[in-house]
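See structure below.
Note that one protein chain of the assembly has been removed; the remaining protein chains are unaltered in position.
Note that the chains are named A and B in the order they appear, and that numbering of residues resets to 1 at the start of each chain.
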Amino acid sequence: MTIAQQITTGRTAPVGKRTRSDRVLTPTVVFTLAVVALVIAVGLLAPLIAPFDPLTTNSGNTFASPSAEHWLGTDQAGRDVLSRLMYGATASFRGTAIAVAVFMVIGVPWGLAAGYLGGPFDEASMRLADAILSIPGLVLAVAITGVVGSGLNMSMVALGFIFSPSIAMLLRSNILPIRRADYLLVARSLGVSNLRAAFRHVLPNAFAPVLVQACSLASIAMIVQAALGFLGLGVNPPHPSWGGDLADAYLFFTEAPFATVVPGLVIVLAAFSISRIGDALRAWLHVG
Amino acid sequence: MSQPSAVPHESEHHDAEPILSVRGLQVDFGGPHQAVADVSLDLHAGQILGVAGQSGSGKSLTALAALGLAPTNADVSGSIRFKGRELVGAKESERAKVRGSGMTMIFQETVTALNPVVQIERQLELALRANVACSKAEAKDRIVQALQDVQLRDVSRVLESYPHELSGGMCQRVMIAMALVCGADVLFADEPTTALDVTVQREVMDIIRRITDERKLAVMLISHDIGVLDEVSDRLVVMYRGRVIETGPSSAVIARPQHPYTKALINSIPRIHGSHNEFIEMPPLDFEEFAPVDHQGREVVA
Partner (left out) sequence: MMRMFLRRLRVVIPTLFLITLLSFMLRVIIPGGPADALLGGSDNPDTIKMINERYGLDRPVWEQYLSWIGGVLRGDFGISYATGLPVVDVIAPRLASTLEIVGFGMVVSLVLGMAIGMFAAIKRETRVGRFVFAASGLGVSVPVFWISTMCAGIFGAMLGLLPVNGYVPWFSGVSAHLQSITMPVLLIAVPPTAFTIRHVRSAMVAALDSPYVRAARAMGVSSARIHFDLALRNAVGPVITFIPFLASTLVGELVIIDVVFVLPGLGASIVDAVHFRDFAALQAIVLLLAVAVVMLSLIADLVLTAIDPRRRKAVS
């Protein structure tokens, strides 16, 4: 790249320098990290800090406005909205964690094997990835959940399975060029076994983009989970979940529009924060 | 016109007025160092001014600033006069008029400097029509003429080709032809042969020299390789960190380099020319300690 090109494309600032830290920890990133930390903390501590039981109904006090007692008011059954949101965070956090765990546990070995072994396994498994990815995600999630039975855990395992090809394909494509790199050759000539060489040398180089991808998939998982809840296929009612509560509240939109707004805002904020962390990670790890 | 007297500028005691005259050019990105700190040079019709220096020395940016194509975050000051008209501070519409028909530029990129999905004829036509109003038939004539001027054989095949179907050398000739059809008086050539094969380099340089003489172009030829410049340029400018540090007739600068940086550049010319194109190993010196040199006869004292 000539300097003229660098300058006209603005890819490299010719003078002045930006250090790592001040580029990564922008106020937005700090804010999004705080949001995610809050969701996790509230999710874990909901039974301790929630002011009310999320299932206790009170037919005499439905759609109550926010008050000192009920900070966010009550829903159509007189349940405390804040408490339900807090317990909803538990479901959301747990569901997302399950999905992430499943797509990493399936996707990483899959991509590693496909990229490293190559040959027929690679070919066949990539066709399988194509096949899974060609089914619209939410459709497959609904179908699998419908078949194996609704409920948070099973639906999130299904979602993790659906997302695993994205991880596998990315990891595979990152391994392909590295596979031919010199240092791997050196490692091999020193008698390091193939598998050890894979773990020692290939993985760290190929992993940075995978982490970034995992963040954006986690953000999508959180939304899809809420969508499944909205369709009545996630957390079984009357247990609290953001998506399910939103669907319930929507039925009473004209009476209490606020009840539909709040869970939605919480979902957007949490999901957007996770994806922003992915962006920050991208900058920090210098992933293109 | 006020200018720092300590800095030499490329201003021969020439009979004719320069076509392009740059004085005290500064380009600033707001960082601690100026990308172009203080550059003065003149381009004359029928002459090639060679500009040598490493990447980052500000030579490309000088050309881009003259064209008004410096990045939008760059602060350009000083004076750039094209045929007596001041361009620094001029309106963008006015500068756009000068591009193409007045001044133009070719780059190091060869194949990628042409649009990959458009046929060569259409691209030449686009450049021509951006600058000259003429009939369809006349356009075709001009395009064919230009391609013949840059010694492309098989013109009809080239016209129908896409860039990826041509070699790097052919693409660079097409770019030069494109500059010719624009009818520009000033041509900036930024490392035009760096990406090319050695034998092709020579041919392209010869073409640039020939069209300079025939069409009385004023050419600024930029290269990191002072050896290449020595062969075709009339005068030389050596740039270092955004400043002109040595200037004069090519033969004088090459034969009697005064500035240690120029000496280092000349020493880096491969012994058997063109056998390999090694980049300059920089000696651990801060060349800014040394005074700029003007081969006009006097040594400038800082």
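One rule holds for everything that comes next: a contact is a pair of C-beta atoms (placed from the backbone, for glycine too) under 8 Å apart; a residue touches a chain by one contact, two chains touch by 3 or more.
This one's a predicted model, so the numbers in the text were calculated from it and none came from an experiment.
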item: Per the touch definition above, residue among B:Ala127, B:Ala218 or B:Val238 touching the missing chain; value: B:Ala127
item: Chain not shown: contacting residue from A:Gly146, A:Pro204 or A:Pro237; value: A:Gly146
item: Selected from A:Ile40, A:Leu231 or A:Ala283 as touching the chain missing from the view; value: A:Leu231
item: Contact footprint on subunit B, counting only the chain that is left out; value: 67, 69, 72-73, 96-97, 99-101, 104-107, 109, 112-119, 126-127, 130-131, 162, 164-165, 175, 178-179, 182, 188
item: Positions on subunit A where the hidden chain makes contact; value: 5, 8-11, 124, 127-128, 130-132, 134-140, 142-149, 219, 223, 226-227, 230-231, 233, 243, 246-247, 250, 253-254, 257, 260-261, 264, 267-268, 271-272, 275
